[in-house]
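The complex appears here minus one protein chain, its other protein chains still in place.
And then chain A:
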Amino acid sequence: MSGPNEDNNTQLSSHIFGDLLDSIIVDVASECHRIAKLGLDRNLEEEEEEMRLSAQARARVADPSNSSETNTKYVVDIFGQTHPSVATEIFECMNCGRSIAAGRFAPHLEKCMGKGRKARLKVTRSSTAAQNRYSRGSPVSTYSPYSNSTSTNRLSNGTPSVAGEEYSNGTYEEPWNKT
């Protein structure tokens, strides 16, 4: 063998590395082959089935004879169910409290909440009702100056406290400024 020892070594090393890699490749191939033959790869089966079904569905959709003649009301979905074109579940409107069918809900809300002429009249009534609701219920009255407040915000002993202060109104002042 000619050539310096270094070259030889490098070549030899590469060759040995190649051998190792080939052995590992054969191992991996053998393992995959085993899994395939024993059917251990469960996803494989499911995917095949799904691909078949999706191909079927696609064929059905692409088929021109299907689309125009079937009544759109009776189109079958992927689970084989048919739905009426107007949804029939019944809900209670949170604004007026009436029972409304789901399919009629959007138009109902339009009338009930804002768009229509009749709804505008309703709005003025309900907004004052909302204001009354808010001011009565809160623990800190909206416009009273800080010194008159009897709430727990008053800390004249000077201990600064941060907890709970976030909830008070805009006229709040730092407690330690009030000594």
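Throughout what follows, a residue touches a chain if its C-beta (ideal position, glycine included) is under 8 Å from a C-beta of that chain, and two chains touch if they have at least 3 such contacts; residues count from 1.
Please note the rule applied: contacts and distances are computed from a predicted model.
Peer 1: Name the absent chain by its UniProt protein name; which of "T-complex protein 1 subunit epsilon", "Transcription and mRNA export factor ENY2", "Integrator complex subunit 4" or "AP-5 complex subunit beta-1" is it?
Peer 2: UniProt lists the chain that is not shown as "Transcription and mRNA export factor ENY2".
Peer 1: Based on the whole complex, identify which of A:G39, A:G80 or A:G97 touches the chain you can't see.
Peer 2: The missing chain is touched by A:G39.
Peer 1: State which residues belonging to chain A touch the missing partner chain.
Peer 2: Contact residues on chain A toward the absent chain are 1, 5, 9-10, 12-18, 20-33, 36-37, 39, 41, 44, 47-48.
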